[in-house]
Structure formats: C-alpha cells, structure tokens
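Shown next, in structure tokens, is the structure this report addresses.
The complex appears here without one of its protein chains, the remainder shown in place.
Naming follows writing order (A and B), and every chain is counted from residue 1.
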Amino acid sequence: MKKINSYDELIKHKKEIEKNKRSELNKIIIKISLATCGIAAGGSHIKDYIIKRLEEENIKEYIIKDVGCMGYCYLEPTIEITLPGYQPVVYGNVDEHKIDEIIEKYLINHEIVDGIIPINYETI
Amino acid sequence: MKHVKMESYFSRLESFIDSLEDKKGSLITVLHKAQDIFGYLPEEVQSFVAKKLGIPRSKVYGVVTFYSFFTMTPKGKYPISVCLGTACYVRGAAKLLDEFKRKLEIDIGQTTKDGLFSLDGLRCVGACSLAPVVIIKDKVYGKVTVDMVEKIISEYKALGVV
Partner (left out) sequence: MSYQRYCLVCNSSKCGHYSKAIADNIKHYLRENNIKDIKVVMTECFGLCKQGPIVKIMPDNIVYSGVKPMDTKEIVEKHLINGEVVSRLVHENKKSKQLKIVLRNCGFIDPENIDDYIEKDGYFALAKALKMSRMDVINEIKLSGLRGRGGGGFPTGLKWEYAYKQNSDQKYVVCNADEGDPGAFMDRSVLEGDPHSVIEGMLICGYAIGSNKGLVYTRAEYPLAVKRLSKAIKDAREYGFLGNNIMGSGFNFDIEIKYGAGAFVCGEETALIRSMEGERGEPTSKPPYPAESGYWDKPTNVNNVETFANVPVIINKGANWFNKIGTEKSKGTKVFALAGKINNVGLIEVPMGITLREIIFDIGGGIKDGKRFKAVQTGGPSGGCLTEKDLDTPIDYDTLLAKGSMMGSGGMIVMDEDDCMVAVAKFYLEFTVDESCGKCTPCRVGNKRLYELLEKVTSGKATFSDLDKIKNLSNVIKDTALCGLGQTAPNPVLSTITNFWDEYVAHVNEKSCPSGQCKELIRYIIDHNKCVGCTACVRVCPVYAISGKVREPHTIDQDKCIKCGACYNTCKFDAIYKK
C-alpha cells in the first residue's frame, strides 16, 4: 500500500477506488452481517453455506463481503443482496432452506421472495 | 510431567515480560498474558509477576482481586457463563443460573469436582436479541430455557475430561 501524503492524493485514491468498484457492478454482491451477535446467531455458517451453494449453481460473478451490524438483531443472521442493476434487498432470519430459496428464485430468476426487511431508516 | 509443563509456562511468561518495551503501567497487560498461559492466577504466578515487575505482591493481589476478569481458581474444562445483563435478566437468566447451580451442585465461581465445569455470571455479551444467553467455552447458546440445561450439560459430559 502506498502512503497518502496530501489531500489531493486522497482524492486521487478515492477516484481509483471508485473506478475499481465499477467492475463490481456486473457482479452479485452479498453482504453478511458478521458482528458478534450475527456470528452468535450462525452468520459464519450461513456464509460458508452461501459459498458452497453458489459453487454448486456454477455462479461465479459474485462478491461476498463481511460487514458489521445492520441493526436488525432480532432478525439475525441477516444478509443483503445486490443484483446487477437492482436495488439492494435485505433478508433476515436466513437459514439453509432460505438460502436455497433465495439463490434459486432471486439470484437466478430475479424473483423477490418472502422475508425481506424493508429499509426503515434514513442515512447521510 | 506436570512440573515440566509449569516451568515452560513460567518461561513463556518471563519472555513476554522481558519483551515489553515499557514496564511502567504494564501490570494489567502482563496479568492478561499470565491468565492466558496458566488459565488462572494462583499465588505463585502473582509472586512471579511482582518480582519481575519490581512491585509489591500486595499490589498485584490488589489488581487481581479488583477486576472480575481475573480469577484465582482454575476454571473447568468447559467454563459456563450465564449472561446476567439486563436484557437476559428480564428474559429469565436468574432462573437459568439457578438451574445450572442445582444440576452441577456448584455455586458461582466454583468448579465441579471432576474439573469439567465451572460456573460464572457474565455482564452482557451484547447478544441481547438471543436473550437469555449462555456461553460454554466459545460457543454461544441463545434463547436458552430451563428445560434445555440438562441437555446442554449432558452434551459436554459426553465429551469427557480429555
């Protein structure tokens, strides 16, 4: 990693990050809430299971991201899925069965399934 | 055999203390390491730390007894911690603790005779949505009910001492 020595270099670096992220736009992005509570509720297992299932389905263009608490403690494990060209969708209380359903219906057929968490906040 | 093991523990602790750049104010850091190595902080370990850091034993003892994280009794192979945070409390943690006490026939801070279990109360792990929570070793059990206690204990009993 290169040191950032000035404000201008920071701006340049941010632009580079944004440029690199553009290549992610045609990938499926799956964020998994993995703070202490998410892990306690089985989030890590869900992550492994998702990866296994994606491989089985031969889906290759995806990115899995570990993120912090999404705030829905009562719905852990929680995952957020962004399909290319779609708004992010959050699913709560996911288990293996739900993952199967999400992959089959949403990832492959782009059909939203039961159990999504509506966005109930504003952010800056 | 046991003696050899203890000696290697002490030499590990010694090299950790020697590696510290600044010993000033490092007592708590050293005790964390010592408990990590020995599993608990018996008198001889405290004396050793006092000598190495050049501070009175009474001061080490004072710090060990002040902080709830430090313990002077060895923990069981499967330490059981019942969360006693408020969220767990209002969802019945006290009853759970009673049940563990009754089933294991030990009180808080004690270890069973076979060395398998020790029992502790814990202040909030922050998994409040899973309340009441019990942690055994590193495994978190959520939404535990009194009925589940027996089953959880026997699960670990089956694993045995080794």
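The criterion applied here is as follows: contacts are C-beta pairs under 8 Å (C-beta built on N, C-alpha and C of every residue); 3 or more make two chains touch, one makes a residue touch a chain.
From a predicted model like this one, the values you see are computed outputs, not experimental measurements.
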> Looking at the whole complex, which of B:45, B:80, B:131 or B:144 touches the chain that is not displayed?
Replying inline: B:131
>> Just to verify: which one of B:45, B:63 or B:152 makes contact with the chain not shown?
In response: B:63
>> I need the residue numbers on subunit B that touch the omitted chain, in ascending order.
In response: 24-29, 31-32, 62-63, 66-70, 84-87, 89-91, 95, 98-99, 102, 122-126, 128-129, 131, 146-147
> Hey, which subunit A residues sit against the chain that's not shown?
Replying inline: 1-7, 9-10, 13-14, 17-18, 21, 31, 33, 35-37, 39, 65-75, 80, 92, 109-124
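The working rule: only the chains that are shown with their structure count from here on.
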>> As a quick test, compute the distance in whole Å between the mean CA positions of subunit A and subunit B.
In response: 36
>> Considering only the defined contacts, which subunit B positions touch subunit A in the complex?
In response: 125-130, 133, 140, 142
> Which positions of subunit A touch subunit B when the two form their complex?
Replying inline: 36-37, 40-41, 73-74, 76
